[in-house]
Every structure is written in C-alpha cells, then in structure tokens.
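Removed: one protein chain of the complex. Kept in place: all other protein chains.
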Amino acid sequence: MLYRETGQFRTSYAADQAIFPLRQDRIGIAAIALAAALAVPLLADDFFLNTIMIPFLIFALAAIGLNLLTGYAGQLSLGTGAFMGVGAYACYKLTTFFPEVNVLLLILLSGFFSAGIGFVFGLPSLRIKGFYLAVATLAAQFFLDWCFNRIGWLYNYNASGAIEVPTREAFGIVLTGPTATPLARYMAVLALVALMAWLASNLVRGRIGRSWMMVRDMDIAAELMGIRLLRTKLLAFAVSSFYCGVAGAMMVFLWLGAAEASSFGINVSFQVLFMVIIGGLGSLIGSFMGAAFIWILPIVIRFVPAMLGLDVGAATVEHVSFMLVGGLIIFILIAEPHGFARLWQVAKQKMRTWPFPY
Amino acid sequence: MGEILYLILVDPFVQMAELPDFFLQVLWEGFVSGILYALIALGFVLIFKASGVFNFAQGIMVVFAALSLVGLWEAGVPAFLALALCVLVMLGLALGVERLVLRPLVNQPDIILFMATIGLTYFLIGLGEFIFGGEPKTMITSELLLPTGSHAWEVMGGVVIFQEIDIAAAVIAGVLMTALGLFFQNTRIGRALRAVADDHQAALSVGISLNQIWAIVWFAAGIVALATGIMWGARSDVSFALQIVALKALPVLVLGGLTSVPGAIVGGLIIGVGEKIGEIYWGSMIGGGIEGWLAYFIALAFLLVRPQGLFGERIIERV
Partner (left out) sequence: MRLRQALLGAAALAVAAGAPAAPVLAELYVPLLTYRTGAYAGSGIPIADGMHDYLAMLNARDGGIGGVRIAIEECETGYDAQKGVECYESTKGKGALVYNPYSTGITLQLIPKASVDRIPVLSMAYGLSAAAVGETFPWIFNPPDTYWDGASAIIKYIAEQEGGLDALEGKKIGYIYLDAGYGREPIPLLEQLAQKYGYELVQYPVPGNQMQNQSSQWLNVRRDRPDYMVMWGWGAMNPTAVKEAAKIRFPMEKFIGVWWAGGDDDARPAGEGAKGYKTLNFHGVGADYGAIQDILEHVVKKGQSKVASSDKVGENLYNRGVMNSVFIAEAIRTAQELTGKKEVDAVDVRRGFENLNITEERLEEIGLEGFMKPLQITCEDHSGHNPVYVQQWNGQRWEPVSEWFEPMSDVVRPLLEQAAKDYVQANQPWPERAEPCE
C-alpha cells in the first residue's frame, strides 16, 4: 500500500527514463533533500556538522567512486586512499597556482589528476584479475604514499611535510581554511556530493554503466559481444579515481583543514571498501548507507559509555569499538551478504504489499 | 643523461664488487626477511588453497599469537607451558573462525569472505589490545632457549655478521615447511586437504568433512603465525605495528601464486632479497625508503608476464 506503483503510468520515453519513476521515490528523495539542505543546517550544531555530516558525505562520495569500479565494473581496488590523496595534493597545488579561482571549481578539477593516475594504475587490470589485481592496486597505494612523502614539490617544500589549507572563497563566501564556518563547508559538500551522485546514477544506467556491468559479470563474454575491454576497464578506473580524487580534495579542503601523507593510508582504503561492501556492491544508495554505518558507528560507540554514565577509559572504548565494528561487519556479511542495499529492496517489497502480504 | 644511465646500470654493480662482504651481508639480510615473508605467505596459502578465502587476518594472527605468548609468560606461566597454551589458543581461534565466520558464509563470493577476514582483523586488534594492552612487549627469546648471540665471519677482506636468532629462524622455518609438506603429502588429513583444494564438491561426495578441513588449515595457519610472531618479535618487538609488516606477504603471495606452497617460499626469497638489493643499491638515488612499494612492483612485473603467479594454477577462462 505504502509503496505501490499501480496506477502510475509512464506515457512517454522521458517518463520511462526518469531516475525516480515512482511518485513515492520522488517524494522520498525530495524529503531527504529538504532535510539535508534545510533541516540539518537549521537544527544541527557545529559538532554534528563537522564530525558527522561532512565526513559522512565525503566518504559517501568516495564509496560511490569505489563502487563504480568494484561494484559496477568488477575490479577490486585497495588503492582508494591513495587516489583520494592524489586529488587532495592536486587541489593543494591548484590553489597555490590559482589563488583567485573559485575553490569549488578547483576541487572538481583536481579529480582529473586523480583520474589520470587511476588510469595508469588501471593498466595492469587488462592482464591481471581478482585478488592478483587487488594486490597490484596496493602497489599504487604504497607508491603514491611514498610520493606524497618524498616529493617536496607536492607540499610546497613545507618543512613539516604537510599540506595546510589556505583560506579560499567561492561566490564571495569563505569556504576553506580555519575561518570557514562548518555550515558553509557543509553546504558546499552537500552540493558537490548531490551533483556527483546524480551524475553517477545517470552514468551507471547508460551505455557506459551497462558495459561495465557486462565486464563485471564476465569479461571474456563481454569482449566477444563487442565491448572493448581496454577502454571499458580503463574508463572505470579513471571515473572511479575521479570520484575518489574529488572526495579526497573535499576531505582536506572542506573537512580536515590539513593533511599529511598518512591521512591517505591503507586504512582509508579499507574503510571505503567496507562502506561499499556493507552498503551493497553495485548500489549507489548502498554507498550512502554503508558510509553512514561505517563512519557513524564508532562515533556512537564512543558516546555510549558516557550516556550510560559509565566511567570507562578512552582506550578501552577504542578496543571495544574495534571489536564491535569487526564483529558487526562479520555479522552483517553473514546476515545479508548483499549489504544494506538489499535490505532496502526487501523493505520496499514489504512496504508494497503491506498490510496484506501474500 | 649518460651519468644517470651509469648510476642506474653500472654503479650499483661496481659497488657490489667493491665490497663483496657487504654484498653477502645484504643477501643474507634479504634471505632472512624473505624467510619471514615466506612464513606469513605460507599461512595465507594454506587457507586459500583449502577454502578459497583470502585471509587478510593472517597478519594480525601473527601479532595475536606472539602477544598471547608474551602475555601468558608475563602472567607467570613458564615459557614452554605458555607456548603450549598458545597453540591451544590458536586452536580455539581456528575452531571459532570456522564455526562463527566460515560456516555461515559458505558459498558466498570471494570478496565477501575477504571482507569478513578484514572484519576479523579489526576484531582481533580490539581483542588483543583489550586483553594485553597496547604497549609493545619484548619477545621472550632466551626463555624459549632461542640463541641470541651473533657471529662475525671473516670473508673476502671483510666481515659478515650472522645473528644466531636469524639462523634459528631460517632453521625453524625450514623445519616447519618441511613438516607441513610431509603432513599434507603423506597423511590422510593431508590428502583430504588436497582433495578439498582440487574440488570442494567432489571432496564432499567422497565423505570428506569440509568443516573439519577448514578448522585444520586455520589451525595450521595459526601455528605458522605463532612461529612467525616469535621470530619477528625477536628481531624487533611484539607490537601492533607488526601487522603492517605482514602486508609484505601480499606481494610474495601473488608473486608465488595464491595456491602454491613452494611458490610462497620462492616468492618470499625473491621479494626479500630483491627489495634489499633494490633499496641498498638503487634506492638512495631517489631518496631511499622505497622498500615500502618496491616489493609490489617486483610482484607486478612478474604478474604481467605470468598473471597467475610463478607457481599458481593456470587460469583457464571459458565463456
């Protein structure tokens, strides 16, 4: 009853191709958009924006990037952290060279650098597959890490080896640097993530997305059917890295404010991979859900002892948090290997037949 | 340009020839770390072969085993009793993993199982720190009657220094690998394991219990982890940073082939020696510290020629 498509007729091709063909979906997405763009800014305090919403959205974007590669094109990558780093360092250099340019534009531009690097490290995928490829992408992770440390030009020969975000504006509002308000940064992140998520959802429905899925399901068969593997796989690497690069640039410029090479370590790669798997491979909405779960869960765990009035040491909470996160990941994989996206589908199905399941 | 070519192509070999004793030392150091990489990779291979699980938790199992050993000893248990108890701990871990993680996830795609082992890694990190605390511990080398001295061997106008613990590591690793090899070659369980590795369903149909085999390989991997933990702990110390070193086993693994025990050993030695020579004779040209990624590039170079690794099973693709 709640989620019934009966009676909604699509009378034109345009209607048939809409991203959200169902009225309920449109209402839902509008509600979420309103909540994200109006309710959150009005109600949330700085802590909520800074610690939960901004990183959640940024990681969701990175998860979408990895999902395009792993979930849609079937290429497992463990180098996400490094590709995010490429975006961040590229953006840093761009802001150094073009201090006057709108910083949002620079953040988007830095994605192209990341895409280029992703393209190069995607080349082995033509020959190597599966876990062999995953280990090969670790080469990218460690090599780029080393570059961020060793190539002084990347961080302007800063003695501390870190990149520090300068104060930059877009549309007359200070968006980056210490004086930028969390609200302004949140709105910028929200706008960029919404834009790129929309692009991704169109991409995966179209010709390119379909060819990726063919490659994922069986690349030899796809090749026999006329998909050019070289192009398709490398495009997946490039697009995925573009998303990760933009996410990385946002991470440093709109969230952290400064970063060292270690901010883009292998742990970030695993974190994003978790988001993708827990959210659901090959699902954009799943990327959001996975990012929310993996990012917010440890924060919530930190607050639980204080809520219950327990005096537990910070280190103990951290240990328990590790155990809980690890245990929950295993539990979710057992309970629903296809991730939250699958749960969401099941829920939709339930809502459709509710209250008379047959 | 010529100078650069000289630096890359000629100078390193001149250096090797000039200080032959030093070159020998480099080879020996590479050999020892190669053995340790091979041991970690061996744990991966055992599990991958029998269950198709890419066990990311092998690294943390090394740390966990070593921590339990030192933790028990610090709690007052005699060294060898602690060692025996540790074996029991690894057995418990193997049974637990088989029952709680592998069995419910049977028949899931590889990537799901891989993620589950990363979840296991997080769990074991938390558990290990919760029980034993985060401070690094000193391996109880002499209590386990392992030698700690060193010998200088005068050769070719210089000296090569051998640590007794490194020699012991090489010997123990050799014994362990031989024992495992014999075990899998000549015992009933070993044959069952190879049957499972060849074909799960066929093995099931002749009455081999998959669950039992999985528990056994995880236990074997746990024993290998314990040995690795003792050796590496004696070289530096026992702390959670060791887990990062264990990532080095990944290039070893793909280089040797995911399913091959000899591959793990040969791969370990190639990576161990290769990265040492690379770092020492070529690394300083570009600022040093290249060991972090050199191993991956060596592995990548091999993979481009043989995508299934040196000894891996040939990948045959059909539509």
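Order of writing sets the chain letters: A and B. Residues in each chain are counted from 1.
Criterion: a contact is a pair of C-beta atoms (placed from the backbone, for glycine too) under 8 Å apart; a residue touches a chain by one contact, two chains touch by 3 or more.
Source: prediction; values computed, not measured.
Participant: Which one, A:Y89, A:F121 or A:F142, makes contact with the chain that was left out?
Facilitator: Among A:Y89, A:F121 or A:F142, only A:F142 touches the chain that is not shown.
Participant: Looking at the whole complex, which of B:P78, B:P109, B:G174 or B:G287 touches the chain that is not displayed?
Facilitator: B:G287
Participant: Among B:V26, B:A168 or B:A227, which residue is in touch with the absent chain?
Facilitator: Looking across B:V26, B:A168 or B:A227, the contact with the absent chain belongs to B:V26.
Participant: If I consider the whole complex, including the chain that's not displayed, which of A:K93, A:K233, A:H319 or A:H338 touches that chain?
Facilitator: In the full complex, the listed residue that touches the missing chain is A:H319.
Participant: Of A:I128, A:A292 or A:I329, which residue touches the hidden chain?
Facilitator: A:A292
Participant: Could you please point out the chain B residues that touch the chain left off the display?
Facilitator: Touch with the absent chain occurs at residues 19, 22, 25-26, 29, 32-33, 129, 133-136, 138, 148, 150, 161, 163, 232, 235-237, 239-242, 244-245, 247-248, 275-276, 279-280, 283-284, 287-289, 291-292.
Participant: Please output the residues of chain A touching the missing chain, sorted low to high.
Facilitator: Residues in contact with the chain left out: 28-29, 32, 35, 44-48, 50-52, 55, 96, 99, 142, 145-146, 149-150, 156, 158-162, 164-167, 177-179, 256-263, 265-267, 285, 288-289, 292-293, 296, 299-300, 302-304, 306-307, 313-315, 317-319, 322, 340, 343-344, 347.
What we mean here is this: only the chains that are shown with their structure count from here on.
Participant: Can you name the residues of chain A that touch chain B in the complex?
Facilitator: By the definition above, chain A touches chain B via 70, 76, 124, 127-132, 135-136, 138-139, 142-143, 145-146, 149-150, 218, 220-221, 224, 266, 270, 273-274, 277, 281, 315-316, 318-330, 333-334, 337.
Participant: Spell out the residues on chain B that touch chain A in their complex, using ranges where they run on.
Facilitator: My answer: residues 54, 100-101, 104-105, 108-112, 114-116, 118-127, 129-130, 134, 247, 250-251, 253-254, 258, 286-287, 289-290, 292-293, 296-297, 299-300, 303-304, 307-309, 315, 317-319.
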